[in-house]
Every structure is written in C-alpha cells, then in structure tokens.
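A single protein chain has been omitted; all remaining protein chains appear in their positions.
In order of appearance the chains are A and B, and numbering begins at 1 in each one.
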Amino acid sequence: MTAIQRISAGRRFKDRFVQSLVYLSFAIAVVPLVAVLWMVIKNGLARFDMEFLTHSMRNIGAKDAGGGAYHAILGTLEQVLLASLISIPIGLLTAIYLVEYGEGTRLSRAISFFVDVMTGIPSVVSGLFILAFWILALGLPFSGLAGALALSILMMPTVVRSAEEMLRLVPNDLREASYALGVPKWRTITRIVLPTSFTGIVTGVMLAIARVAGETAPLLLTVFFTDSINSDPFNGPQMGLPLYVFDQAARPTDTAIDRAWAGALTLILIVMLLNLVARLIGWWRSPARGR
Amino acid sequence: MSQQIQVSGLDAYYGKHKAIEDISMTIEPQSITAFIGPSGCGKSTFLRTLNRMHEVIPGARVEGKVMLDGEDLYAADVEPVSVRRMIGMVFQRPNPFPTMSIYENVAAGLRLNGRHPKSTVDGIVEESLKGANLWNEVKDRLNRPGAGLSGGQQQRLCIARAIAVKPEVLLMDEPCSALDPISTLAIEDLMAELKSRFTIIIVTHNMQQAARVSDRTAFFNLAGQGQPGRVIEMDDTSRIFTNPAQQATEDYITGRFG
C-alpha cells in the first residue's frame, strides 16, 4: 500500500497562488516599459523628420511649429564624447590600480569604498558640484565642457566597477605565464591582461556611456540652455538632447510637446543603440557561445 | 649553453609564514633534477624562487643566495625580469594566451620584450615548435587560437613558448598533472631531448615520473607540523629510489606516507 500520495489541496493552492503572483508582478513590471516605448514611438514619429534632425530652435517663436533638435543632438554627442575621454582613462587606470597594484593595501580599500559611494551620488549633485567648483569658484562660463565634467563624475565609478570586475576575471595563470617569459608587469597588463578582458571592458564602458547620455539634471546646471547651434563645447551655453526634451516638455503648447516626444524618441534610439552594441560585443565573446 | 645553479641557505616567506628553510643544493647543467615530496612541503615555492617568480605574490620574499654560473640572481641591482628571461617556466595547467594564435603565443616572449624582424621571429617560432615536438601537428594552422589545441598540445605549446626566449634553465611545475597518460609520455620524451640544451628542474607528484626522467632527485618534507619545508635528501635518482640514506625518504618512496 505505498501509492504515491498527492499533495494536499491547501499546499497546492498556495503554490499556485504564489506562482500567479510572481507572473503578475513580471507583467506589472513590463507594462510601463511597453507603455513608455509605445507612446514615445507613436507620439515621437509625428515630428521625427529631416527638419527636426537638421534644424535648431533659433528664431522659433513660443507658439510656432517647426524647429528641431540639431543643436541638442550635436551638444549631447560632444558632451558625451568629452565625458568619455575624461572618465575612461581615469576609470580604467583606477581599476588597474585596484586589481594589479593595490591589492590589499589601505589606499585601495579606501578607493574601493569611495567608488561605491560615488556610484550613489545623485546626478543633480554632480551638476551642483561642477556649478560650485567650475562656474562659481573658478568663474568659468557655462559650457559643454562643464557638462561633460559633471557627466564624467557619474561615469567614472561605473567604468571603474565594470573594468575591475573584468580584470579580476583574467586568470592569474596568464599573468604568471607572462612574467615567466621575462615580460615586465606593465607590459603584461597592457599586452596580456587588457586584451584578454577587452570585450568585457568595452561592454561596461558602452553601458556607462548609454547611462550618462540620458542624464538631464547635471546638464541643466552646467551647460545651461540655448536655442542656437553652438558647436564649440569649450565656450558658451550648449544644449543637450535630454535637456531639450525637458525644456520642450515644460512649455505649454502642443507643438512644443510634439518636439519633446520627437526628442525623446531620438534620445531613446541613441541610448538603445549604445545598449544594443554593448550587449552584442558582450555576447560576441561570451562563454555561452563557446570559446 | 646551460649553466650550473648553486643555492645556499635559502629561506622563503609568505608574509610572516616561513614556507621553506635553509635550502642549499647544486644543480648540474644539462641534467634533469626532480623535486618530490608530499603536498605543501615547499617544492613549488622553492622552484619559484629560482626564477624570482615567488616575489610576484604580494607579501612574499626570499632570503639567501641563488647563483647562476657565479652570478647572484638576488643581487640588489639585478632585475627580476632579466632573471626570468634566462630561466623559463612551464606551469601545472597549460596556460596559452587566449587572445593569441599559436604563432603569436610562441612569439610572445620575443615580441613583448622588443622589436625583432619578422624573419627572425618566423625562424625562432619554427625552431621552438620543432623543439617542443609540436611543429608537425600545428604547422598548417599557426594562425588558429592556441586555446583550440588539446591539453597535451597546449602544454607543449607552453614549452615552445618558454624555450623561444632561449633560456638557460627550464623550470617545470608539475607539467603533466593535468594531462592524460599519452600526453604525459610525449612530454617526458620531450624532456629527454631538451636536456641536451637546457638545465631542467621538474616538480612532480608522480614518483614513477621522477624515476623515469630525472638524473638527480631531491626529496622535500616539512620539518614538522607547522614547520617550514626542507630538503631531506638529494642524490642520484637511481640511489634515491633504491637505497636512500634517510628513513623518511624510504617511507615516502615506498608509500608509507604522503
């Protein structure tokens, strides 16, 4: 008489109940994503045209239709490029210090701790810092560079963390093999360790770029606003695409709201493209694909 | 070409922990010396002091003298990097550089240390792969990744990589422990051939292997629980395995412990 007993109805009900709650919560999480993407695409396409991509807002009156985001797109690309040029070398070198040189030292523990703390800095605070330091204390003007500095404060900790993780994945065997060939440490790092972790680091950096490309608050306080094209990131107020969306969204006319949606669509396309490229690079050499 | 190694009064530490103590020995050129002994008795640590790889580990340091043909490797003005170019090393697990092709792996030691004309590098790569008995197996796919080879082939690739920089001495840290018996045999045959050009020192857990390949054998053991490792006995291999002078050696060889 050893028939397999069935689970009691109560336990089965509880199991099913929790299962449906879990499925439901995933659905709830996906709803806003779908809703946001759908609205951005639907409303954004209305003004996503050549005029939008090639014109600025210069001489566009408060109630006029037309105008575009060329100045903002240009500004964002320049600011993000500058921020990357500043934060990638610093972030990468810091990660190299943490993994290759500073292991176990007090300095490396302090740096590691403050990198974590820096990850949590609100973006508006990084903007305020550049405002306080660069613009108020040093008396330098609002500019794309100031914005790039604020963005790099947000970008650096992300670059450090992802690069550090990738460098730690490089097996110690490879470093030892290189030392045993009489290769100095710094060449071992630049010629063996970095190439081995290259794709992982690139993925992390791309994700960091994608993250800061969408930041608005730091730009608000550091590049200020302009409706005109200013291609010089070192001089005078610039525009940024997120800032453009914020600016247009706060205006009361329908034409401005349309421009805001088109700007949001452009911004999402840029950010998603960066994300996609990052994932593809990561997938390209992932272990799942076989080495 | 190969040179004599003389070690005297060598101690090695990991931080405050003394791993090996007071090791002195002479290793003759163009011979194979085997280090045997139970796990954790400092064989590998000692091997790594011979090409200054020990100090790569944070907190590790060495006291004592290692003379290579009359020059002290630990003299204040000697660069560890130049020591390692003269004393090559093969590791327990095959570790070809994953981003490099077979060709680049063998050429790595040359290229990472300076510029050489391509014809020179080509010649050395071929010569080293031939020296490692790997040339015939890979000559048609030199540009394929080194990580695509079998374990035994990878280990011979690592040997080719080590001899490509033309060292005097070749240190091998349990080079066959991750390999199957056929690959192991291939490496042992290779060692017998390389002996004419290099001084070879091998750490092994496999006593048959020590008996088969080596001319001289050193038996390492801990001086006691928690004590540093020491050399208990060093002699001709035939003598160690037939008529050791120390009881501890005999116990180890006959399998009574370790």
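Methods note: a contact is a pair of C-beta atoms (placed from the backbone, for glycine too) under 8 Å apart; a residue touches a chain by one contact, two chains touch by 3 or more.
As a convention for this text, contacts and distances are computed from a predicted model.
Within the choices "histidine kinase", "2-oxoacid:ferredoxin oxidoreductase subunit beta", "Phosphate transport system permease protein" or "Sulfate adenylyltransferase subunit 2", the name that UniProt assigns to the complex's undisplayed chain is "Phosphate transport system permease protein".
Listed residues A:M57, A:L98 or A:M239: the one in touch with the omitted chain is A:L98.
Among A:G68, A:G147, A:G200 or A:G214, only A:G214 touches the chain that is left out of the view.
Between the chain not shown and the residues B:H54, B:R85, B:K195 or B:R216, the one that touches is B:R85.
Listed residues A:I73, A:I192 or A:V245: the one in touch with the omitted chain is A:V245.
On the side of chain A, touch with the chain left out of the figure occurs at residues 7, 11-12, 14-15, 17-19, 21-26, 28-30, 32-33, 35-37, 39-40, 43, 89-91, 93-94, 96-98, 100-102, 107-108, 110-111, 113-126, 128-129, 131-133, 136-137, 153, 156-157, 160, 168, 183-187, 189-190, 210-211, 213-217, 220-221, 242, 245-246, 249-250, 257, 260-261, 264, 267-268, 271-272, 275, 279.
We adopt the following convention: only the chains that are shown with their structure count from here on.
Separation between the centroids of chain A and chain B, computed from CA atoms only, is 48 Å.
Put simply, chain B touches chain A in their complex at residues 51, 53, 56, 58, 81-86, 88-89, 91, 93, 95-99, 108-109, 112-113, 147, 158, 161-162, 165. Of all residues in chain A, those touching chain B in their complex are 103-104, 171, 173-184, 187-188, 191-192, 195-196, 198, 291.
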